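Every protein chain but one is kept in place in this view of the complex.
When the chains are written out, they are named A and B in that same order, and each has its own residue count from 1.
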Amino acid sequence: MRQSIRANRGDRLYDAVNYTILTLLLLAVAYPLYFVIIASFSDPKLVASGKVLFWPRSLDIKGYIEVLNYAPIWTGYRNTLIYTTLFTALSVMTSLLAGYALSRKPFPGKTLVTAFLLFTMFFNGGLIPTYLLMKEIGLYGNPLVIVLLGAVNVTNIIISRTFIKSTIPDELFEAASMDGCSHFSFFFRIALPVSKALIAVLVLFAAVSQWNSWFNAMIYLRDQQLMPLQMVLRDLIVSQSAMSMASDSADMGGDAAAQIYLVEAMRYAVIIVSTLPIMCVYPFVQKYFVKGVMIGSVKG
Amino acid sequence: MRNSKSRATMIGLCIALIIALLAGCSSQKEEAGGSSGASASQETSDGMADGGMTNLTGYPITKEPIKLKAVVAYSALRPNMDKTEIWKYVAEKTNIDLEVEVLKDAEKVDLMFASNDFPDLILGVAMNSNQLTSAAEGGQFVEIEPLLEQYAPTWSSFMKENKLVYNGSLAADGKLYGLPYIDFAPFDRNLRDQWIIMESWLKELNLEIPKTTEEFKNVLQAIKDNAGKGTIPSDVIPYYFQFDGYVGGQFDIYGSFGVYVTSPDYLYVDNGVVKDQSTNPKIKEPLKYLRDLYQSGLIPPEVFTDDGNTYVSKISSLPPLVGSYHSYANRQPELGTAMGPIDSGNGQKPFIRSQAYVAGPANTAVITKNNKYPAATVRLLEAIATDLELELTVSRGVKGTLWDYDAEGKAYQLFWEESPDKMAENSAKLGLHNSFVALKDQSFYADKWKELSYDVKNTRAWAYEHVYKDAVLPNDMVYVEGALGADDVSLTNQYRTDLTNYRKTVFADFITGRQDIDAGWDAYVKQMNKLGLEQFVELRQKAYDVIAK
Partner (left out) sequence: MKLAGTAREREALKPLRLRMWDNRQLYLFLLPAIALVIAFNYLPMYGIMIAFKDFKPHLGIIDSPWVGLKHFDRFFSMPMFEVVLKNTLLISFYVLIAGFPLPVLLALALNSTTNQRMKKLVQTVTYAPHFISIVVVVGMVNIFFSPSMGIVRNLLDMLGVHEGNLGVLMNASSFPHLYVWSGVWQGLGWSSIIYLGALSAVDQSMHEAAIIDGASKFQRVMRIDLPSILPTIVILLILESGTIMNVGFEKAFLMQNSFNISTSEIINTYVYKIGIKEGQYSLSAAIGLFNSGINFIMILVVNQISKRLGQESLW
């Protein structure tokens, strides 16, 4: 009894402080987000001159209309959904398999493979040889290239390895293998179900990175029908890239500013349109972050 | 134990790398092998053109329909350059079907050059001199001059007569590989930015359009004092510009004080000699004037911190937010009007900047060695230069939507870039404008085109005619540049970056008053020289000589 009372007071203080800090954080982070939302409904000129503060000014949904009327957006959504699903499946599977393998006790070639994979995190041949390779093996223009390129993410493999290593000790496998359990069944029957949080994180990382990506599509795909969402949106908002802003419009001999005018209205609407779907994924993933019932089966 | 393990690892990695190298070798050999093959058939022999496919005169250009693959770099105002209706027109008339691929990004253009993967025809891709020269060196492009002499007399004589255009299009090996986009409208070329002032506010305040620096300051002060009254908003920005931007920047203030600057690098040309203005002590006067305006609160600090989009938003604001700004086009034609450069009273004639009669841009049609019908291609380019309807369709867009003929047989514009909404609506019918070739030289504007906007108040043409004609810098003072070799370009860019970075910081400090102009001047000049100003100007002179000889 005495202990629970003591624990209560100290805990209550902790909770109160925690709550306050989180609230302050919430407010600090939320305002700019709120700004993006109200800016997407406002006249872009007022936004730029700092007139939009707490509510939309000069209600203007023109940005949304332009964006949503742009037919290729729907193909873009469809393509991105397909690419994201396939990519996530491939990426998560390879990360889990490789992470699991590397988390086991040393076996011949383990260090070699680790070094082999890590090396690619720093040194790569660059865009030119990769491009040439794609052309050669016939992946240029093929939507498969979006799914395959980048599916192996060494950082994710390392994260998987760390997670699995610290949650599934070797002794457990030793015990299971003595009962005739192979790595395969151990992996699928025990390791995976217990690593729900890890899988959730990997899925989230893979899905979001694919959802936001456009570079590979831009370089390796030609057919407009295959373009993912972000590529389509980039077409709408040419000034999204720093490069285009850098171009000296004096060379263009004309009214470059007219381009910018066309695009301003859509800038904030595009953010909402392109990120709302993927942001909705997180709550689904969140529920896997429940405090797991862990492997209390191996103590000491 | 550990040692042998790490040794094994090292050996394993080395093996992996060697495999990779070998893989690279074989793929490269194929690349190299493949590229040198096909050049034989392209040489047009005397007699039949393109192996008999191309007619030497008249339409259609080829006996049978042919397909040519082309690439063009993306442009936001003309997003559908691959699917536009004009290609149908071209195919019907000439039998040449241009299949255009739009390259969405500079990376892709870069890759095209790096991998030697060219189509038949390269349209406007903002090719830089390094790319052009290295592709030429590699034999990827077809020298176009001999073809011009045979099949394109109009272009041939134009290039001979317009040295600036010709020299500005050459690769570093001195040969011509492409044709340019030419638009020599006097109201376009003879003026850089208009200087816009909000006439409606002046009328409200009973003020005249300022003609001297004193008057300009007073007008700005009056606008500021009357913020919130009438149509002047309470958060009005009296004078606004994009600091140190050649477009939209403060350069015409310099010109008002007799310090003429005709390039973003603060250069100008004096009788063929390239001179620097950034360290000319005479520039202290306009800088002091700007400092004065800044400290009176007539220039907001945002001129230094706003990015391009914000800048455009503010000057395009309707109702207007800015009292005076510099811009290619008048953003509020009903309310603002063009004003001439102001007189500083220091005895120097105020001039406003002009542009040169150069290609805009050059090399918007380059024939590659993969092209099986170079003669047909050149004939097409010639047809664009001579056939008015074809030229305007390819350049502006479908007849009847973008332009039409008037009663006297001259062509006139129905709408263009000043109406971005109409552009977006009709994006399927737009022409390629400056992403392809056109020959709109002085004779075009004299005989074939009726520019209606001269009569419409506050258009650029009207402003040129009524305000700027006699106040623009002579074209030969405008700095222009030709192509240099890769090493020179590299050095030039390095000097330019270092000098620009430093100069921008110092001038910003001068104008905001953080550094005193007189006190800090000598140290500034010294540092500029240390950063390589002299060598930079020499290189710029070299580039100028290439184009102007």
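Basically, a contact is a pair of C-beta atoms (placed from the backbone, for glycine too) under 8 Å apart; a residue touches a chain by one contact, two chains touch by 3 or more.
Everything numeric in this text was worked out from a predicted model, so none of it was measured.
J.: Would you indicate which residue among A:L148, A:A176 or A:I190 is in contact with the undisplayed chain?
T.: Reading the full complex, the residue touching the unseen chain is A:L148.
J.: So one chain is hidden, and I want to know which residue out of B:K457, B:K504 or B:K526 touches that hidden chain in the complete assembly.
T.: Per the contact definition at the top, the residue touching the missing chain is B:K504.
J.: Touch as defined at the start, partner being the missing chain; which of A:I61, A:L81 or A:L133 qualifies?
T.: Touching the chain that is not displayed is residue A:L133.
J.: Across the whole complex, list the residues on subunit A that are touched by the chain not included here.
T.: For subunit A, the residues touching the absent chain are 3, 6-7, 10-11, 14-15, 18-19, 21-23, 25-26, 28-30, 32-33, 35-36, 47-50, 53, 93-95, 97-98, 100-102, 104-105, 107-109, 111, 113-118, 120-126, 128-130, 132-133, 148-152, 155, 157-159, 162-163, 165-167, 182-184, 187, 194-195, 197-198, 200-201, 204, 208, 212, 239-242, 245-246, 267-268, 271, 274-275, 278-279, 282-283, 286, 288-296.
J.: Footprint of the hidden chain on subunit B, which residues?
T.: Touch with the absent chain occurs at residues 16-17, 19-21, 23-25, 28-29, 31-32, 35, 106, 110, 113-116, 128-131, 134-135, 137-140, 235, 243-244, 300-302, 304-307, 309-310, 486, 489-490, 493-494, 496-498, 501, 504-505, 507-508, 512, 531.
Assume only the chains that are shown with their structure count from here on.
J.: Counting in whole Å, what is the centre-to-centre distance of subunit A and subunit B, each centre being its mean C-alpha position?
T.: Here the centre of subunit B sits 38 Å away from the centre of subunit A.
J.: Taking the complex as given, what residues does subunit B use to touch subunit A?
T.: 5-6, 8-9, 12-13, 16, 24, 27-28, 30-31, 74-77, 79, 101, 104-108, 111, 114-115, 117, 126, 183, 188, 192, 235, 246-248, 264, 307-310, 312-318, 321, 327-329, 355, 360-361, 417-418, 420, 423-424, 434
J.: Provide the residue numbers of subunit A that touch subunit B in the complex, in ascending order.
T.: Interface residues on subunit A, with respect to subunit B: 44-45, 47-49, 51, 109, 111-112, 115-116, 119, 125, 127-129, 131-133, 135-136, 215, 218-219, 222, 231, 234-235, 238-239, 241, 243, 245, 247-264, 267.
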